[in-house]
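Note sheet for the following structure.
As you look at this complex, bear in mind that one protein chain is not there, while each of the others sits in place.
Labels A and B are assigned to the chains in the order they are written; within every chain, residues are numbered from 1.
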Amino acid sequence: MVGALLAAFSVYAVIDGGLTLYLQRVIDGATNGVLYGMVALALVLVFKATGVINFAQGAMAMVGTFLAFTAFDKWGLPLIVAIIVGMAISAVAAAGIERTLIRPFDPSNHLAITIVTLALYLAFNALAALLWGFDPRGFPSLFPTGSGDYLSIAGARLYYTNLGTALFVGLVVLVLHLVLSRARLGLAFRCVATNVESSRLLGIHIGRTVQGSWAIAAAVGTLAGCLAAPTTYLDPTFMDKILVYAFAAATLGGLDSIAGALVGGVVVGLSIALLTGYIPVLGGQFALGCAFFVIIAVLQFKPSGLLGRRTQDRV
Amino acid sequence: MSELASESMRQGELASESMRQGELASESMSQGELASESMSQGELASESMRQGELPGESVTQRELPGGSRTHGALLELRDVHAYYGDVECLHGIDLTVDQGEVVVVLGANGAGKTTLLRSICRLVRTKGDITFGGKQIGGKSTYDVVRRGVSMVPQGRGTLVDLSVDDNIRAGGYIRRDKEVEADVRYWYDVFPRLAERKSTSGGSLSGGEQQMLAIARALMSRPTLLLLDEPSLGLAPIVVRQLFDVLARVCAERSVAMVVVEQNAALALDMAQRGYVLEAGTVAVTGAADRLRNDESVRRAYLGY
């Protein structure tokens, strides 16, 4: 049914605005979508390991992006190196945060941990505003951004930036997948995500595993920030909107599925681009509302998300 | 409390004294004598007489012949108290397990059997001495204890439901980095061919018996010297239980793994075990050799219900 609806909408859209416009909107939506998906990925990593949504994920990514920007702008490092430096610092900082502010709590005390992440959100946003101010800065892109740097698909422009972003995200997902399925840390991570007490009995250090997931999530978040920043501007609030979409994506994907996060991101990105593009009443302002309604609609039919695992709890 | 401690200390000295002088043989005695005479060697006899903690009721720990030993004890608990929050659940437990020995822990619901196992692998807060392989582990974390060779099959089997059967078994060998992990994985598939058939399905989709096989394989993958089993027969058909116990007995004998088994199915467990402890309300009420325990009239009547 959803497919039929989508097909009907596509036909309407093509008739309404022509194929080129339609393709263009799909490309833009999908590119934004993979970025949302990447932040959602970071959320899912932490969620799987701790059962908690890290509300500070976006703020941490924002600070990481600022660090990368500083490394590029002030220290004169090449952009790619600067981004790696930003990712590394974020990872170390996140590991430290986990150790000092998260681990002291009983892992089942989700409310307390959630509140700590909200506190971090406040503190990081304020700190970034203090350190870097609210002047928007242009963040350079890793990819050529000239006006001619695009592939033409039936008239629609697929910019190298879009392509590069998608490739990067694909690479990250691949690496994460390999780490999770092959590496020792990955095995520990999956054990902890499934059953904390059993994992403890297997000799897995719960704290260090969770710490690892925080570090990886922070690095992924920072990379997403660095990829997203060129399309917006860099200021202390630039991740806020992306974070809301990422929440939508993660919830859509089921919160515990890495592939789901990515799919959720693309769905959110596409729905925003298409709905706001073709239904004039909605207008650009309503992107947020679209995301919200998409979540609710999907959850109405698939409560555990698109790719989430149906959980069964025991009393 | 301190008075009580010194009291039992004094008795302990007396008991060990009597060991040295009298050389009491471990012959069978009437039950009346059993209660007051200690058969154990050394200081462990110090706990032969203990007052129960329940007001108005005294539980006397008795030792039947073939009780605790200390020579080369693999695991030794002395006066262990365990706490959930502020609530004390074990009130001074003494227990020893020898290398390769099978010890069964019996008792009614709420007697503290599970807590006892959780104390050994450091999942609850405890006070008192717990030594494993001659080293104090009382203050260590589960992480350390597992690395020293303790493994536990928790109640409810602790299956990692999202992981495949194969990953579940490999997760059991998480602490090992040696080359024989692969060989061990194959060994367990040989022991439990059912698991090999369902290698790539998720752990959560297995039946209860299969999950218990998986739990045992997972626990033994770390090549422990001490295996703690919490109610392995829970919810399983008798025939499956029998098979599992046979495998356990065989493997543990082959590899000289000591076991502490908490069981409700007392007859079955006593068949497999060499010695047993009966817990009541957080204290050891009776200990002794398994066949003695099985035949002990009062133990049978009081705890086993037949």
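Note that in this section contacts are C-beta pairs under 8 Å (C-beta built on N, C-alpha and C of every residue); 3 or more make two chains touch, one makes a residue touch a chain.
By our rule, contacts and distances are computed from a predicted model.
Taken from the listed names "Germination protein", "Phosphate-binding protein", "3-isopropylmalate dehydratase large subunit" or "Branched-chain amino acid transport system permease protein", the protein name that UniProt assigns to the chain not shown is "Branched-chain amino acid transport system permease protein".
Looking at A:27, A:60 or A:250, the residue that reaches the missing chain in the full complex is A:250.
Interface note: of A:19, A:88 or A:127, the residue touching the hidden chain in the full complex is A:127. Touch with the chain that is not drawn comes from one residue among A:19, A:79, A:101 or A:179, which is A:101. Across the entire complex, the residue among A:21, A:88, A:163 or A:288 in touch with the chain not shown is A:288.
For subunit A, the residues touching the absent chain in the complete assembly are 51-53, 55, 101, 104-105, 110-112, 114-116, 118-127, 129-130, 133, 240-241, 244, 247-248, 250-251, 255, 283, 285-286, 288-289, 291-292, 295-296, 299-300, 303, 313-315.
The rule is short, and it goes like this: only the chains that are shown with their structure count from here on.
Contact residues of subunit B toward subunit A in the complex are 121, 123, 142-143, 146-147, 151-152, 154, 158-163, 167, 170-172, 174-175, 218-219, 222. Listed in rising order, the residues of subunit A touching subunit B in the complex are 184, 187-188, 190-191, 193-195, 197-205, 309.
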